[in-house]
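Heads up, one of the protein chains got dropped from this complex, but the rest are sitting where they should.
By letter and in written order, the chains are A, B and C; residue numbering begins at 1 in each of them.
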Amino acid sequence: MRIAMVGLGRMGANMVRRLLRDGHECVVHDLSKEAVQQMVAEGAEGAGSLKELVDALAPPRTVWLMLPAAVTGNTVTDLLDLLEPGDAIVDGGNSSYRDDIDRAEVAAVHNIDYVDCGTSGGVWGLERGYCLMIGGPDRAVDRLDPVFASLAPGVGAAGRTPGRTGEVSRSEQGYLHCGPSGAGHFVKMVHNGIEYAIMAAYAEGLNVIRSAGVGKHQEKADAETAPLREPRYYPYDGIDLAEVTEVWRRGSVIGSWLLDLTAEAMAADPQLEQFSGRVSDSGEGRWTSIAAIEEGVSAPLLTAALYSRFASRGSELFADKVESAQRKEFGGHDEKPAAS
Amino acid sequence: MRIAMVGLGRMGANMVRRLLRDGHECVVHDLSKEAVQQMVAEGAEGAGSLKELVDALAPPRTVWLMLPAAVTGNTVTDLLDLLEPGDAIVDGGNSSYRDDIDRAEVAAVHNIDYVDCGTSGGVWGLERGYCLMIGGPDRAVDRLDPVFASLAPGVGAAGRTPGRTGEVSRSEQGYLHCGPSGAGHFVKMVHNGIEYAIMAAYAEGLNVIRSAGVGKHQEKADAETAPLREPRYYPYDGIDLAEVTEVWRRGSVIGSWLLDLTAEAMAADPQLEQFSGRVSDSGEGRWTSIAAIEEGVSAPLLTAALYSRFASRGSELFADKVESAQRKEFGGHDEKPAAS
Amino acid sequence: MRIAMVGLGRMGANMVRRLLRDGHECVVHDLSKEAVQQMVAEGAEGAGSLKELVDALAPPRTVWLMLPAAVTGNTVTDLLDLLEPGDAIVDGGNSSYRDDIDRAEVAAVHNIDYVDCGTSGGVWGLERGYCLMIGGPDRAVDRLDPVFASLAPGVGAAGRTPGRTGEVSRSEQGYLHCGPSGAGHFVKMVHNGIEYAIMAAYAEGLNVIRSAGVGKHQEKADAETAPLREPRYYPYDGIDLAEVTEVWRRGSVIGSWLLDLTAEAMAADPQLEQFSGRVSDSGEGRWTSIAAIEEGVSAPLLTAALYSRFASRGSELFADKVESAQRKEFGGHDEKPAAS
Partner (left out) sequence: MRIAMVGLGRMGANMVRRLLRDGHECVVHDLSKEAVQQMVAEGAEGAGSLKELVDALAPPRTVWLMLPAAVTGNTVTDLLDLLEPGDAIVDGGNSSYRDDIDRAEVAAVHNIDYVDCGTSGGVWGLERGYCLMIGGPDRAVDRLDPVFASLAPGVGAAGRTPGRTGEVSRSEQGYLHCGPSGAGHFVKMVHNGIEYAIMAAYAEGLNVIRSAGVGKHQEKADAETAPLREPRYYPYDGIDLAEVTEVWRRGSVIGSWLLDLTAEAMAADPQLEQFSGRVSDSGEGRWTSIAAIEEGVSAPLLTAALYSRFASRGSELFADKVESAQRKEFGGHDEKPAAS
């Protein structure tokens, strides 16, 4: 079918490519003219403005947005003026599901369908396909089924789950209509919360293996530092972490795509020396923990993963100073220098 | 090659089957005569005692143990009396790596090689192969290479990690000599610590999705309970969790074997009604957190996953009572009944 | 001075008493006529409606609200119609500081001062005085200084902090103008977040002492449960927790008012048998963790304390079931009954 795409960054451009491959027609727009020209060279139609973009489609139109979360809101507002009743806007970016709920209410006043589409797959999506978590009105979601089907990985991307029979469901093709407006981004949000935790689980475990030789490097005892009771149980200097991540890829319970990627990163740079360890977070992890809290549901790992990202960027410094100050007050303890 | 297996439970029996399939000769022993007879029926040689078992092998012998951790120690002691210098014992069970270190020292006095082999794969290992994490002396580990190769999944079980070239390594076949005695179980221990955390990550995330409709069921406000500030953002009753786990299997960043299994479980029993929620732990998760602590390395997720298992079995009850008592003391708050 | 109080629950009534004792005049209102009559009997003036209450004061008026958070908003709206420019509303309840920010904006349009006053002290406040954390415009906060001074504990409630000299500050008397609207409730919110964590710290520690005899009750070993490696180090059955909390009250680093209360509760009911362990939370703990997350600041203990309250009310049940289901899938493990 014919569809418009606004935002031709890493994600948007690859999604257009995947749609073109499957025979869809794409009208594309981006603030960067080079980005538009590139996609035109690959078979898309370019549009110099949102107005041009909308005019290039026939009703019921579909405009798919792949924009930074901070920009999406204004673009939606602009589009609501340009579109007609029965048209649809799809937000495929990293918006908060709360924005979806708010925007869908406004769009509904114009009788425009607002569809939120949480999109996982990263830079690999062009090749592997995108996992799509969709929220919004049936009318638009059903009309867009061919587009979702082209973007999603398809049923062949994984073996059939034992117990599932009959016709292949949307979920088995890699896309799912999760519920009303925002439900797609809600599920995608939690997906990312889980992602943070799985990443941190491997990271912590590898760190524990990496320090398994501390028994050989027992620090000098002093009044403040208790010696390791049994240093003989920490003799493992230099277990090869790249090899460990590789061996876990086959037959183990913890095999995963994230492990594959970790093994790849460690094969290339076993000590990860190119990294400084400042881990960004992009919103969904925060929102997942906030949702857990507001729902009254415990999510200790999801939140610990988030906090460890904050801490990687130095957020705990002042709190640590408070503790050092307290120790000095009650015990006269001076801080130890970094070397010890 | 010819090898002895002691312990024909779920794991041991399947490992014998996998070895027989690959042309190895297996002499087997178990306290259960039925278990021995069953394996004899499938092509193994039975032994009525450890003595018979040892006599059925020619030096350098290999006796592989797949026993409950609580029983392994005594069996090793018995075997040290029966075996000869140059023979090898392999502990493939869930022993603490500390026991390996202790036992290997004793075995070395007898010039017997003690090999620890952390084994992942569970009930699926017969079909998928076992991921093997091995510690101990080179002499025995190298001699046993054909056995490890038969038990492991083999290189075809996963695509080659980009950046790896040349001859296929042991790790790429699914087994790895991690280091000296105990290193195999150490790596397996951390593997299980990670496993607990990945399991909990999915579990927490699904729980957050499951409660996404709380805005529709706002509790009555009272002096102690603050109302949800924005109930309109929690309207999602009944998102289909079986479908969500299914859609994540294709193209998403969080695809994994544990997710495949979760999707299978939820396809069969979407509300998981057959479970009471008491989650066991088998030792490795505890030891991983203890190792982190003794190494001075943070592992907040791994420990949170462990604690959540303890809590699932009621370990926090008294602590909760302390908090209720404190609230009553300073605020006159009575506990609310379960219904509210 | 002359002041109106709306809401004569546990907190409001005692605050009126404390004000009356110090010579202030109080006009009081509550939906319960009995509550009004009771305070009239103790020296306050009663008002049958908000209108009567406002009419009983001369400008610039002050109406102090001690209401459930869910009711405060509507009362503020009603008062904005009744009050005149220059008057002030004080919210001394457990409102979210966000509501303060929103309401203060509306009140400012009417040139009415909106003051938020986080109030700690619970049922003990009548006797000990209330710790007051105040936000809002200087004009009103300064005018109300005598009221705050009467409600607060006063400088004698604690020894002077070494290093503080000169005139006694408001903070040294137990009240503080923290900043603009909402700043008082923000600081009170974090205060409660800290409170949850301190309570949980004692609770967890006592629970660890309580289980220090597990080495004497070693469970039967099986394939899934690793035995305690060194049961000899857990021989302490029956350490007397009431005595432990008592001894910590004198000379230890962890002495505190919450410890005093814990000791009192345990002296009366050493096993805390009257409690079921369902711990409520009243909003501030949630909001503190949300603030940490939105600020990008780690608060692992504050959030862990909150999650442990959620868990005490069963919020983790479904997540636990997911883990049991996963264990059954990959390892064939059945759940163990509660008895084992």
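In this section, a residue touches a chain if its C-beta (ideal position, glycine included) is under 8 Å from a C-beta of that chain, and two chains touch if they have at least 3 such contacts.
Given the structure is predicted, the values throughout are model-derived calculations rather than measurements.
Of the chains on view, those touched by the hidden chain across the whole complex are A, B, C.
Considering the whole complex, the residue from C:C26, C:L176 or C:L272 that touches the absent chain is C:L176. Contact with the chain that does not appear here is found for just one residue of C:S32, C:S49, C:T77 or C:S252, C:S252. Screening A:A104, A:A140, A:A203 or A:A292 for touch with the missing chain picks out A:A203. Within the entire complex, the positions of chain B that touch the omitted partner chain are 253, 286, 289-290, 293-294, 296-300, 303-304, 306-308, 310-311, 313, 315-316, 319, 330. Think of the hidden chain as still there; on chain A it touches residues 9-10, 68-71, 94, 96, 98, 122-124, 199-200, 202-204, 206-207, 210-211, 221-227, 229, 257-258, 261-262, 264-266, 269, 272, 275-280, 282-284, 286, 300, 308-309, 311-333, 335-338.
Counting the whole complex, the residues of chain C in touch with the unshown chain are 97-98, 101, 120-122, 125, 128-133, 152-155, 157-159, 161-164, 169-176, 178-180, 182-183, 186-187, 190-195, 197-198, 200-202, 204-209, 211-212, 214, 228, 232-236, 238-240, 243-244, 246-260, 263-264, 267-268, 288, 291-292, 294-302, 304-305, 307-308.
The criterion applied here is as follows: only the chains that are shown with their structure count from here on.
Shown here, the protein chains touch in all possible pairs.
The chain with its Cα centroid farthest from the Cα centroid of chain A is C. Central chain by Cα centroid: A, whose mean Cα position is closest to the mean of all protein Cα atoms.
Centre to centre, using the average C-alpha position, chain A and chain C are separated by 37 Å. Mean C-alpha positions place chain B and chain C at a centre distance of 43 Å.
Among all residues of chain A, those that touch two or more other chains are 253, 294, 296-300, 304, 307-308.
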